[in-house]
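A protein chain is absent from this complex, but the other protein chains hold their places.
The block that comes next holds subunit A.
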């Protein structure tokens, strides 16, 4: 058996005296969707952020592509960060309102030193096309897009780093029902084509049942039942 993409063991997250996540363990394979499900306040978002080392967990291990992340320094983590990318609930809040969409997507390429003026713009256009947006939308700013379009732009920005793992924190929860299905289809297509692993945070059971391969039920910072 090959190593899982992500292997989380006994994860603990504390905010001051409050223990938000108390010994959570799970694994996630490439090309698989694992959902964290549970009521608000159960620690599912805290778990997801701790996997990304944002912030560092108080205890436990996070193995990602065979590296143990909690023991690495920030400098050692830096080359790994592009390979695990978040997509958040509020599409407007996750893109700078002052930047055009194409600059928001180009930014990770520039930060990672992978921006080449010759083919950079074409790469951005390709990413926009990949998420179902006309490349002309690159000229717009977030407030000029609908919620669904903006979420697609956020996904394009995450893809720019060529990740292996997407941490999707309620990615369709603020979208209109008629728009939600299109974004879920896009995520399914991207996973099929690119073999991405998805850590999928969602409180909507119907969406989880449809979209996830396996489900970790969380209650008060702990794992209840794992199914699927």
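By our rule, a contact is a pair of C-beta atoms (placed from the backbone, for glycine too) under 8 Å apart; a residue touches a chain by one contact, two chains touch by 3 or more; residues count from 1.
The working rule: contacts and distances are computed from a predicted model.
Per the UniProt record, the absent chain's protein name among "Glutamyl-tRNA(Gln) amidotransferase subunit A", "Dihydroorotate dehydrogenase", "Putative ABC transporter ATP-binding protein" or "Butyrate--acetoacetate CoA-transferase subunit A" is "Putative ABC transporter ATP-binding protein". When the full complex is taken into account, the listed residue touching the unshown chain is A:205, out of A:56, A:78, A:205 or A:219.
From the options A:30, A:58, A:80 or A:181, the residue with contact to the unseen chain in the full assembly is A:181.
Within subunit A, the residues in touch with the undisplayed chain are 39-40, 131-133, 146-149, 152, 176-182, 184-186, 188, 203-207, 209-211.
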